[in-house]
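All protein chains but one are shown in place.
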Amino acid sequence: MMPLLAAETISGYLSKEWELPEVWALVAAAVVHVALLGAFFGLPALVGIWAERKVAGRIQDRLGPTRVGGRFGWLQSVADGLKLIQKEDLWPTAADAMLFRVAPYIVVISSFSAFLFLPFSDTWVAISLDVGLFLALAILSLEVLGIILAGYSSGSKWSLFGGMREAAQMVSYEVPLGITAVIPVMIAGSMNLNEIGSMQSGWFWNWFVFRDPFTLLAFFVFFTVTLASNKRAPFDLAEAESELVGGFHTEYSGMRWSFFFLAEYASMYFVSALAVLLFLGGWWTGLPFIDDFFRTSDSVAMQYLGRVLGFAVLMIKASKLVFLQIWIRWSLPRLRIDQVMTTCLKYLVPISCFLFLGATAWSLFLPGRVLMGTQPGLGGRVADAALVELNESSGSEAAFVAPDAVDVAASSLTFSSKGGE
Amino acid sequence: MEGVGINGYLGVGAVLFVCGVVCMATKRNGIGVLMGVELVLNGANVNFVAFSRFGHLGLDGQVAALFVIVMAAAEAAVALAIVLSFYNNHLTVDVDRADELRG
Amino acid sequence: MGTALFTVFATVACGAALAVVLSQNVVRMAFYLVISLGSTAGLFFLLNADFVGATQLLIYVGGTVVLLVFGVMLTASGPFLTIKSSPGDLVQAGVVGGLFLGLVAFTVLQVDWEANAVKLERRYGATSLERPGYNQHGEGHTTRSLGAALLGARFDKDLGRHREQPSTGYLLPFEIVSIHLLVVLIGAAYLARAKRRVSPSRDA
Partner (left out) sequence: MCGETAVKPRFTHMPLEQYIYTGTVLKWLLGLAWLLPLVGFAIEIFGGAWGKRLDPVAGGRKLRLAGYLAVFCIGTGFLLSLTALVVWKGGTGVALMPTAEAVSHGDHAAPDGGEHGSDDHAVDHGEHAGHDGSGDKPQQATEGDARGQSPAAEAHGHGEADAHQEGGGHEAHANDPYAAAFSGTYYELARFGNLRLTIDYYIDGLTVLMFCMVTLIATCIHIFAIGYMSDELTEDYEDHFVHLSGGRHFHRPGRFYRFFAFMSLFCFSMLGLVIAGNIFQVFVFWELVGICSYLLIGFYVERHSASTAANKAFIMNRVGDFGFLIGLMILWTYFGTFQFANVSPAGSPDAANGPGLFQMVRDSRGDLQVEETADEQVVMLQGSGSADDTSSPRSIPYWLLVAAGVGIFGGCIGKSAQFPLQPWLPDAMEGPTPVSALVHSATMVAAGVYLAGRFYPMFTPEVLLVIAYVGCITLFIGATIAIVATDIKRVLAYSTISQLGYMMLALGVGGWAAGIYHLITHAFFKSLMFLCSGSVIHGCHHEQEMTRMGGLYKKMPITCGAMLVGVVAISGLAFWIPLAGLTGLSGFYSKDAIVASSLAFMAGNPNHFLLFLVPLVTAGITAFYMFRLWFMTFAGQPRDQHVYDHAHESPRVMTTPLIILSVFAVGCAWFGVLENWILTSEPAHVAAGLTSAYHVLLTMPSHHAIHAMHHTAGTAALIAAVTGALLSAVFYWKGLVDPESVRKPFAGVHHFLVEKWEFDNLYDVMFVRPVHVVASWCTAFDKYVLDGILHLLSRLTVATSAWDRKFDETVVDGLVNLLGNTTYGVGRSLQVVQTGRLRQYVMFIVVGVLGLFVLLIMFFPRA
């Protein structure tokens, strides 16, 4: 059991312990990952749907599901799932059958594969990439493709309207989403979600949200934009039950229909986890003595427990945000589509640009100084990066000290002059 | 690293390129033509990146690919605007209708 | 492993591209296009160009989504759903395309890449991606270098190299591209601004 815990990656463990050839090790690792993720992927849907109904009930002064399974009706989602699986898989004659059938898969796949880059805890990430966040957003943005296809291929005008609205909404909300997501990236100097998360260790004031006023605001902008980007109320124009019967999924039923909601709740959870990683200190409790207790201990098990704890912390933080989303959905009325677009293009985009500039200026002019506590800012980060690469490249010539981010270009000149000696 | 050398990637690029050309050459739908253009650019991109990996381009290849992508986005925007205004004037996107300058 | 992945991605890309050519429905074309582009991004990842791949996914696919939207908007209504192109065109284009493909393939195969690589190696030294001491392999660490290159600093060329003159970066092209994008933004908005002047000229 121990070597499993101690292993860096599953494939490494397999190839080391069981002498599997690398290919198969990789395949097996992939299988394991997918299995884990798949298991995890269903969870938010179940919990989310149940929670949504309970919370909605509470907010509307009802009880919500109470009967199925115990007194909290916590088996309600399972029952729904069973019912949906049983239903017949049918599609309208007017529909473009191929696309109609493919669309839900696209949605599910995209929102599922976004989880590949999400670190659930320190180094607990399926694929740790330099461009992790970037790629995650890109893949998440593929989800809209499926929705448009669904809306189009249903051959029903309600669906078409829903799809079009979703397309417009998504395409425009990508912009502030990207900009606000870039802010922590700029602070951290890396797009690797794992690095970003691990950078917020220590006291909770090291969390990026508390770094400076701009990031504080950026967090809320990010949260709003994520609401819109996975069509949560008050931005759920794609399925506006009051206007378009069911929006893009009017014609869907059964399992394909449930795929959409699987994907929706999964991406709800995903964006919340993303917000937590980017702004809210990731898997760190924010109380260093707790974290250090696990990290500094030399026994593998303790460190493993620490990661489990981080996993739990991340879960809790993300669940809080999910709950917040649900709360908002049931509290706020739905906007009109033009209001949605106005909100994005006239308000969120300029605001996010301003926040980005502000955070940049903060990092440039007060490098290393933050609102509370101390933490090297962007300048320090890039300087370190340059230093690292310097040390890698020209081993002993470590005397060089990269002064600041803006000096990277100049520093390259310094390299060359040094090389000239 | 084992596996295919540069030829495979160049082959894929060539296929994409030719597909794009044929797409441009056959589609009467203006948007279809645009997609053809995208394909062509994409094939070119594959070549760039392949050369940056196997050839001697290094990062320059990737940078060139980036620029190509950005240019493609810009081109798509403008072309779409053109198609849209064409549609406003002719109520169609059939490029064969766009022959007022026919000799 | 790499070969398997390459095979998958390459086949998917080429097949989808072919499907784009063959299918007559705009929306399907767009769908296939997305598939093709996505698998091309996969190829990029195989080529250790993570950033390019991600950009490909984000921008190309986003752009294609927009294409899709327009395609639907402009053609979803009745007669324009599919504008059939005559099979004659298809045949002739196919022939020419085939010739072209054959020619390109011929050219590619004509070149002796290994000999070239050896020659270039002798003249310029190792490619910056495989140079010892500058590790861009594994995890494809090209992002930071790309950013620096776009800002004008060339780590990949200058680090650990004996150069009198630092290599040139891409700061100016970068700026030009940004300006170009702005211009395109405005120009497109101007071109596509809503002025619905229906000309009953030759439109049935």
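By written order: A, B and C. Residues from 1 in each chain.
Quick note on the criterion: contacts are C-beta pairs under 8 Å (C-beta built on N, C-alpha and C of every residue); 3 or more make two chains touch, one makes a residue touch a chain.
Note that the structure is a prediction, hence the values are computed from the model and not measured.
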| item | value |
| --- | --- |
| Partner chains on view for the chain not depicted | B, C |
| Touch criterion as defined above, residue of C:Gly63, C:Gly97 or C:Gly152 at the omitted chain | C:Gly97 |
| Option touching the unshown chain, where B:Thr26, B:Asn42 or B:Thr92 are the choices | B:Thr26 |
| Residue touching the undisplayed chain, where the options are C:Thr7, C:Thr107 or C:Ser178 | C:Thr107 |
| Those residues of subunit B which, in the complete complex, touch the missing chain | 21, 24-28, 33, 95-96, 98-103 |
| Touching residues on subunit C - with respect to the absent chain | 89, 92-93, 96-97, 99-100, 103, 107 |
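Quick note on the criterion: only the chains that are shown with their structure count from here on.
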| item | value |
| --- | --- |
| Topology of the chain contact graph, where touching chains are joined (line, ring, star, complete, other) | line |
| Subunit B and subunit C: spacing of chain centres that average the CA atoms, whole Å | 7 |
| Rounded Å distance, subunit A centre to subunit B centre (Cα mean) | 32 |
| Gap in Å, rounded to a whole number, between the CA centres of subunit C and subunit A | 26 |
| Numbers and ranges of subunit C residues touching at least 2 other chains | 1, 51, 55, 66, 142, 154 |
| Set of subunit B residues in contact with two or more other chains | none |
| Residues of subunit C that touch subunit B when the two form their complex | 1-3, 6, 10, 13-14, 17-18, 20-21, 26, 29-30, 33, 36-37, 40, 43-44, 47-49, 51-52, 55-56, 59-60, 63-64, 66-67, 70-71, 74-75, 80, 83-85, 89-90, 93-94, 96-98, 100-101, 104-105, 108-109, 113, 116-117, 120, 124, 127-129, 142, 145-146, 149-150, 154, 156-157, 170, 173, 177, 180-181, 184-185, 187-192, 195-199, 201-203 |
| Subunit C residues within the subunit A interface of the complex | 1, 4, 25, 27-28, 31, 34, 38, 50-51, 53-55, 57-58, 61-62, 65-66, 68-69, 72-73, 76, 133-135, 139-144, 148, 151-155, 158-166, 169, 171 |
| Residues on subunit A engaged by subunit C in the complex (per definition of touch) | 22-23, 26, 96, 98-99, 102, 128-131, 134-135, 137-139, 141-142, 144-145, 148-149, 152-153, 160, 163-164, 167-168, 170-171, 174, 191, 385-386, 389-390, 392-395, 408-409, 411-413, 415-416, 419-420 |
